[in-house]
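For this depiction, one protein chain was excluded, whereas all remaining protein chains were kept in their positions.
The chains carry the letters A, B and C, assigned in the order they are written, with residues numbered from 1 in each.
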Amino acid sequence: MSDFATLTALLLKFRDERNWKQFHTLKNLILSLNLESAELLELMQWKTDEEIAALKSDPAFRQALKDECADVLLYLLLVAEDAGIDLNEAALEKLKKNAEKYPADEAYGSAKKYTRLKQ
Amino acid sequence: MSDFATLTALLLKFRDERNWKQFHTLKNLILSLNLESAELLELMQWKTDEEIAALKSDPAFRQALKDECADVLLYLLLVAEDAGIDLNEAALEKLKKNAEKYPADEAYGSAKKYTRLKQ
Amino acid sequence: MSDFATLTALLLKFRDERNWKQFHTLKNLILSLNLESAELLELMQWKTDEEIAALKSDPAFRQALKDECADVLLYLLLVAEDAGIDLNEAALEKLKKNAEKYPADEAYGSAKKYTRLKQ
Partner (left out) sequence: MSDFATLTALLLKFRDERNWKQFHTLKNLILSLNLESAELLELMQWKTDEEIAALKSDPAFRQALKDECADVLLYLLLVAEDAGIDLNEAALEKLKKNAEKYPADEAYGSAKKYTRLKQ
């Protein structure tokens, strides 16, 4: 089984042992995914890029990052499961689309949004 | 290689062909992860749970969900790569913590935050 | 003085007494505005519209809503001050634009995004 499938199976078991499926509408799951993304963002609050780079070797900060990344992933797996999305396939497909939207030669070293690349 | 490792390798190749690493500070990546989560949330805007359940079989809606889930995953992979986090290990560890915070018998059928479970 | 101007003056005094201007780049302020919006959203997590309607008369819930709304407003005032935006004027101008994008007869009772209204 893929990583995604293994983790999803564990997650559904966890959910069902608690009878939580009733709360897990797609809207609620995506709302929770946004809350977890915000908790990850909170770790960056008021810090400069330099301070964050230094904190990457701080054990407590690293653990907080790890926990919040995990929370985002766990909700993303639940969202994908509910919507019948194969995350691995979705990511591969999106990478291909991005490669067409941002041709390497035109996008090289530029952070412009793709809609502005040809202006 | 795991799914995560394979996708991350493709993603880094994509990034480096465009010389985009210079923009990818951890703060910027997490900010972008939040923007993609919000785009996923936008698909839910003004809709009821019933309307969303019905839309799950609409091809255009399904594709939009798939694309936005992929965007969230791609940024999460970049965040994890930058921070040196093993996402699979992080998710397994977090699931274990959650199982301790929300014992199945106490949390059964309850959406209360774990801090309130024992009140 | 307008409400906005009075609150902004108090807020700047608060900021300067703490020598916090150095942290208040526009990017950091907008990031914090997003975190406060997410805290407001967290009060809605896992709840149905009916449960939220009932909670509106619960004193603790009302106070939490009030505090989080205040936090969003305070950061919005700081963002506007930093960017030199007159919030009252901005809101009046945007209401006029919205009235043109969503003509009352076409938008009546419809939650469709304005770009789809004429399809």
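The rule is short, and it goes like this: contacts are C-beta pairs under 8 Å (C-beta built on N, C-alpha and C of every residue); 3 or more make two chains touch, one makes a residue touch a chain.
Predicted model only: the values in this text are computed from it and were never measured.
**Student:** When the complex is taken as a whole, what residues of chain B touch the one chain not shown?
**Tutor:** So the residues of chain B touching the missing chain come out as 23, 28, 31-32, 34-35, 38, 41-42, 44-46.
**Student:** Residues on chain C that touch the omitted chain in the whole complex?
**Tutor:** Interface with the chain not displayed, on the chain C side: 2-4, 7, 10-11, 14, 17-20, 22-23, 25-27, 30-31, 33-34, 37-38, 40-41, 43-44, 47, 49, 52-53, 56, 62, 65-67, 69-74, 76-77, 79-80, 83-85, 87-88, 90-95, 97-99, 102, 104, 107-111.
**Student:** Just the residue numbers, please: which parts of chain A touch the chain that's not shown?
**Tutor:** With respect to the unshown chain, the touching residues of chain A are 31, 34, 46-47, 111.
Keep this in mind: only the chains that are shown with their structure count from here on.
**Student:** Between chain A and chain C, what distance separates the C-alpha centroids? Give it in angstrom.
**Tutor:** 26
**Student:** Which residues does chain A have that touch at least 2 chains other than itself?
**Tutor:** In chain A, the residues touching two or more other chains are 23, 31, 34, 38, 41, 44.
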